[in-house]
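One protein chain is absent from this view; the other protein chains keep their places.
Think of it as A and B in the order they're written, each chain with its own count starting at 1.
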Amino acid sequence: MHLSQTLELFPDLTVTQILFKEVQNAAELRQNAVEGIIKGALIKANMLVSPFQVLVATNKALHLQKQSQMKTRGLFSEIIFNLSPTNNISEAFKRFGISDGDNSVLVVLVHNKEESQLMSDILTKVDGVQIPVDDLSSISDLEKIKKLYKVSPREEKCGTLLDAVVCRMATKDVM
Amino acid sequence: MTVVIGFEGSANKIGIGIIRDGEVLSNPRRTYITPPGEGFQPSDTARHHRSVILTVLKEALEQAGLKSSDIDCVAYTKGPGMGAPLVTVALVARTVAQLWGKPLVGVNHCIGHIEMGRLITKANNPTVLYVSGGNTQVIAYSERRYRIFGETIDIAVGNCLDRFARVIKISNDPSPGYNIEQMAKKGSQYVELPYTVKGMDVSFSGILSYIEEAANKMLGSRQCTAEDLCFSLQETVFAMLVEITERAMAHCSSQEVLIVGGVGCNLRLQEMMGVMCKERGAKLFATDERFCIDNGAMIAQAGWEMFRSGQVTELEDSWITQRYRTDEVEVTWRD
């Protein structure tokens, strides 16, 4: 159901993505994340095209953390910020972090290989239905994503929507 | 044995050299030096060459210990270069060829530099960086031509240096480039200047106009010293030259570099090129001021190669040309 991957640049770390639909307690979860009770990034699942997008954001967040060059206060907020096409932090949280009324959430955990406790914590805290991360595409709101990332039909001729999204995420610091 | 005498005077040097089968028998030279802040004008330069050419010719023969009858061929610079000085020297070469009853060979000046560099350094098939007051080219040999892979798209690097020297009134004696090199050794602060590489080509006009505009302001406000400017200019333009040379080497899979031309005797340029070569596992070949700077022997050497491969220039074809590209010459003496 969940997706766990290691990062080539950070071989000691594992990134786990868990996807939920029909979430009832988004407000509570958001509060938990703010207070640091949940050690993970909570993302609006309908703003994601693919788990790869999350991986790109997480890799960049870890890289900037190592360099003490993060733009936000913590790794998880940085992951959310990195998903955004712009350098506006509050805008990024609004568009990509979960809001109280959201019913689909993707949770991102970053952990050492042995820490399975983290995941069971999340599963108990979320009041919703866990679905395979690969089903993300059934939740994606493509029109909204295209609009937010300003992807024109012209651009989609030379690549996928995911390509367009990832390219903006990776290069936004110098735009 | 083949003995060739070469006449060179395409810019502000007049030189006559004699070569016997790869051996430099003599190579005297004079330089027309102008006051600080002034460049050399064609008619004044030609007048200078006219006034000394017979003395230099006498020296060349005497130092070589040869008589006119020992000469097999008279080589002269056909171009490129300044019209009036080229004509002056060609005229004398034509005259002695007829007086002595010897064949003439018109030589491309750039090829003179390349062949002299190959002779002196024994470089086999190098990528050539040819840098002087009038030329900036990266050249490699292929299929009977010295092909130009990269070059300046506006002014030559030596011209850029010379004109900078005029702006801050650096002496032209012995040459502006030499004086810039000495001053640069005392510079330490790096001032950022435009850096323009386009593919394998370079551009220096932007740097020159920038520094022309900024130099006296920066010096006036004591932001930096003249030495700092010399240092920064050298660091910038030489880095550009090394970069395009390396690009050409990568393109041609070459493992040898030969630097020729007047700017080529700059030791900082040689040092930078050496570092690049070392990192690539390539070999650097360079010559000193005797052969880097325009001289007669280089024309004799290229003439020797041409003459031995059967090329001669008939009297009616022995004109000069201000524009004569390196890749126009068919190289009949190499495989």
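Just so it is clear, contacts are C-beta pairs under 8 Å (C-beta built on N, C-alpha and C of every residue); 3 or more make two chains touch, one makes a residue touch a chain.
The rule we apply is simple: contacts and distances are computed from a predicted model.
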Task: Which of "non-specific serine/threonine protein kinase", "Ribonuclease", "GPI-anchor transamidase subunit" or "Proteasome subunit alpha type" matches, in UniProt, the chain that is not displayed - done: "non-specific serine/threonine protein kinase"
- [ ] In the full assembly, spell out which visible chains the left-out chain is touching.
- [x] A, B
Open item on the list: Using the touch definition from the top, which of B:G15, B:P28, B:P80 or B:G303 touches the missing chain?
Closed with: B:P80
Task: Residue of B:G15, B:P28, B:G106 or B:G134 touching the missing chain in the full complex - done: B:G134
- [ ] Kindly state which of the options B:A11, B:V92 or B:I180 is in contact with the chain not pictured.
- [x] B:A11
- [ ] Using the touch definition up top, pick the residue from B:R144, B:K198 or B:R334 that touches the left-out chain.
- [x] B:K198
- [ ] Give the residue, chosen from B:L54, B:L99, B:V275 or B:L315, that touches the chain omitted from the document.
- [x] B:V275
- [ ] Considering the whole complex rather than only what is displayed, give the residues of chain A touching the chain that is not shown.
- [x] 5, 7-10, 52, 55-56, 59-60, 63, 66-68, 152, 154-155, 157-159, 163-164, 166-168, 170-171, 173-175
Open item on the list: Touching residues of chain B against the unshown chain: what are they?
Closed with: 10-12, 80-82, 110, 132-135, 147, 149, 151-156, 158, 190, 192, 195, 197-201, 235-236, 239, 242-243, 246-247, 249-250, 262, 272-273, 275-276, 279-280, 294, 322-325
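Methods note: only the chains that are shown with their structure count from here on.
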TODO: Round to the nearest whole Å and give the separation of the Cα centres of chain A and chain B.
DONE: 62
